[in-house]
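Here the complex is missing one protein chain, while the rest keep their positions.
Let's look at subunit A:
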Amino acid sequence: MSIVTVQLGQCGNQVGQQLFDSLCCDAQDGQRKERCTASCERFFHQNMHGDLVARAVLIDMEPKVINQSISRAAKSGRWRYGETSHFSQKQGSGNNWANGFCVHGPGHTEVVEELVRREVERCDRLSGLMAMMSVAGGTGSGVGTYVTQCLRDIYPKSFILNHLTWPYGTGEVIVQNYNTVLTLAHLYKLSDAILVHENDTVHQICSQLLNIQQISFADVNTVIAHQLGSVLQPALTAESHGVYSRNPLGELVGALCCHPEYKLLSVSTIPQVPSASMAYSSFSWPSLLKHLRQMLISNTKMEEGIDWQVRPPAASERSRSLTAGSFNTSLANVLILRGKDVYSAETAGFEDPALYTSWLSSEEAFSVWKSPVPFNKYEKSATLVSNSQALLSPLDSMVGRAWNMFASRAYIHQYTKFGISEEDFLDSFTSLEQVISSYKQLR
């Protein structure tokens, strides 16, 4: 069972390269051969010389980042990208979603589809496709959305997971909120699940937990790759009967995103410590899980600054849940535990029905995956993938800012000249408002 990754744009190509690096590193470090094989089958294939080749397609409108990623992978000596599985152009999308979606995407459909098809045909069984991109720029968001649409057409039965990197709230690109709104609204119709990393959150983790002074994109990407890797590496699930699950994307989507109105997933991982102090830290499962649970219900993205006052509302308070305030209601959660003594870990705290909506029982809403193999040098680590209200407030403020700009017709002509009309904008706003309202009603 394999996953084919499509890396799109500058961000997607950087994060993707980092992800494969940490997956490969982790798989080869592990003593357990069984998991190593499972992991390699999932993300790599072997070429004629016996090298591990990532099941990935690299797409960008500029050659620079792709070349960097390819050479970094080759330099690692452990794995590489396929010789011909990349596509780039000379001219970028200029941070314009419309340029990517209406011009660059359609212009190169056939080449891109052919690249993906070749990768898919190399798999004995396709578990699904993962498209990695940012939502701020033009290529990742615009071309990425277009490519996702093509993938949906060609592989209607496959699972498609989109990994999105949300930009800093302060902004790298002036029209990033437009790009985000257009991307999210389109992907919501195409994708099975949308897994989100916010740059702001990851940045905080870098500065406060990992004590990094000068935070670079590489540091941010390493954190994202670590979190993503701990979700995607093989694990034992309830349905896999003692062998490593062979259907990672299907099980993730099936556990978290069965309802068409709820597709936004957030990830939090614990512990995260600087590699220098790793040797001096020790963790116990009860304490890790207690922290993780409180992070979930108080919607804190790291183990520092957790608000311990937040409690799940009692059954009687549920109906008038306006009082719930800062409590973060979940629709569904997947808890992934990796490391020593993993079978002794007690996860009952996450099975509390008060954490979930009234219309889904906690047995349906919560699942645990376990693996006795430690991940990425952490003796014990727990990752929570959550379909909850966690992304509601950043989404709400992003849509709000985009709407303010749209109300004053700022930069609209940049989009209309490529064929995105004001109607399209309004449609996107409408569908995102629906998403926001659905998540607000989650109780």
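Throughout what follows, contacts are C-beta pairs under 8 Å (C-beta built on N, C-alpha and C of every residue); 3 or more make two chains touch, one makes a residue touch a chain; residues count from 1.
One rule holds for everything that comes next: contacts and distances are computed from a predicted model.
Student: Just go with whichever of "ER membrane protein complex subunit 6", "Piso0_001301 protein", "Molybdopterin synthase catalytic subunit" or "Tubulin epsilon and delta complex protein 1 domain-containing protein" UniProt uses as the name of the absent chain.
Tutor: The UniProt record for the chain left out of view names it "Tubulin epsilon and delta complex protein 1 domain-containing protein".
Student: For the chain left out of this view, which of A:I3, A:A73 or A:L126 touches it?
Tutor: For the chain that is not drawn, the touching residue is A:L126.
Student: With the missing chain put back, one of A:F217, A:W308 or A:W359 would touch it. Which one?
Tutor: A:W359
Student: For the full complex, which residue in A:G107, A:G250, A:G349 or A:P372 touches the chain that was left out?
Tutor: With A:G107, A:G250, A:G349 or A:P372 as choices, the missing chain is touched by A:G250.
Student: Of A:K75, A:K90, A:K157 or A:H241, which residue touches the hidden chain?
Tutor: Within the whole complex, the residue contacting the unshown chain is A:K157.
Student: Mind listing the subunit A residues that contact the chain we can't see here?
Tutor: Residues of subunit A in touch with the missing chain: 124-127, 157-159, 192, 247, 250, 253-254, 257-261, 357-360, 364.
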